[in-house]
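Missing here: one protein chain of the complex. Every other protein chain is in place.
On to subunit A.
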Amino acid sequence: MAHVSIRDVRKAFGTVSIIKGVDVDIQDGEFVILVGPSGCGKSTLLRMIAGLEDISSGDIRIGPRIVNDVPPKDRDIAMVFQSYALYPHMTVAENMAFSLKLKGVPKPEQKKRVTEAASSLGLTPLLDRYPRQLSGGQRQRVAMGRAIVRDPQVFLFDEPLSNLDAKLRVQMRAEIKELHQRLKTTTIYVTHDQIEAMTMADKIVVMHDGIVEQVGAPLELYDRPANRFVAGFIGSPAMNFIEGRLGPDGLGLPSGAVLPLDMKSQAEAGSEITYGIRPEHLQIAPAGTPGSIPATISVIEPTGSDTTLIVKAEGGNLTVVLRERCALKPGEAVALKPVPRQAHLFDAQGKRIATA
């Protein structure tokens, strides 16, 4: 196990800058998820940590040593790929023993460690099969087994669940988390799926366009997003945003309604700001309720456990999630009342400006 530190790391392909100065500290034993939309540089950063990609400037440390120029084989890491990267010409057991064979571990010891890892992953009956004879979930488990057997300082996962179907993804998510709790090996995990990030991580690093937007615990990011990008990226359905002008009585909305604000903000009166509110923090009130957002129901999506409403308001669509069932109909006029002290305000640059 090891502490990983990334200091002002940059990467450019020719004149195109992919990573524009990233600083992240990963504690010993921590489960850190790099999350962001495709093209944000998260996979490149992971490959740089693995040594599969050169770094243009900055330092990466694994444990006490700077590994900038250390080849992947000497970094004491193990990486799990989205495509599993299993060797088609080797059996499950041979795939899993790959790193031990390289280290020259004696055969009986190899067999013992492979057997242990296989039984912890439920792979024992599959040891003599070839990867082509396995399902996607089984292949993913073999790839994880191969990494576990290496017993590395750091596990690196590159979108390991993206090729699996939704149900299996949920199951594997729990298995990986359980694995980490058991082994306590420092883990860096890349995904574009914010739900994966929220459910698995000790700490999330939100990346966008080659920079780190925010680093924090899952609920910290959810409750106090540092900027509009993080606010919109974390949470599903996504946060609602309404552009408005700050007035003496509150926020002037495009429809002319004024929404009272129950939070301190550093913004000056008259400035244009963005009002952000999560779908579960909007309540349905009778049309015309003062201090609310006038809206018309557009689509109702019952999921059983809750109900998602798409409503037309302030020149766009807003999303509302109700925990209880409702007797609303499409086309009905309603008012949306924000739950007190749950809104987020962002300035014109998208920076968070209010504290609830």
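The definition used in the following text is that a residue touches a chain if its C-beta (ideal position, glycine included) is under 8 Å from a C-beta of that chain, and two chains touch if they have at least 3 such contacts; residues count from 1.
Criterion: contacts and distances are computed from a predicted model.
When the listed names "Cytochrome c oxidase subunit 1", "2Fe-2S ferredoxin-type domain-containing protein", "Molybdenum transport system permease" or "Sulfotransferase domain-containing protein" are checked against UniProt, the chain not shown comes out as "Molybdenum transport system permease".
Checked against the full complex, the one of A:Ala2, A:Ile55, A:Ile77 or A:Ile353 touching the unshown chain is A:Ile77. Which of A:Ala50, A:Met144 or A:Leu322 touches the hidden chain is settled by the complete complex: it is A:Ala50. Contact with the chain that does not appear here is found for just one residue of A:Lys11, A:Lys42, A:Arg113 or A:Arg150, A:Arg150.
From the options A:Gly41, A:Pro131 or A:Gly276, the residue with contact to the chain not on display is A:Pro131. Think of the hidden chain as still there; on subunit A it touches residues 47, 50-52, 71-75, 77-79, 81, 83, 85, 87-89, 98-99, 102-103, 130-132, 146-147, 150, 156.
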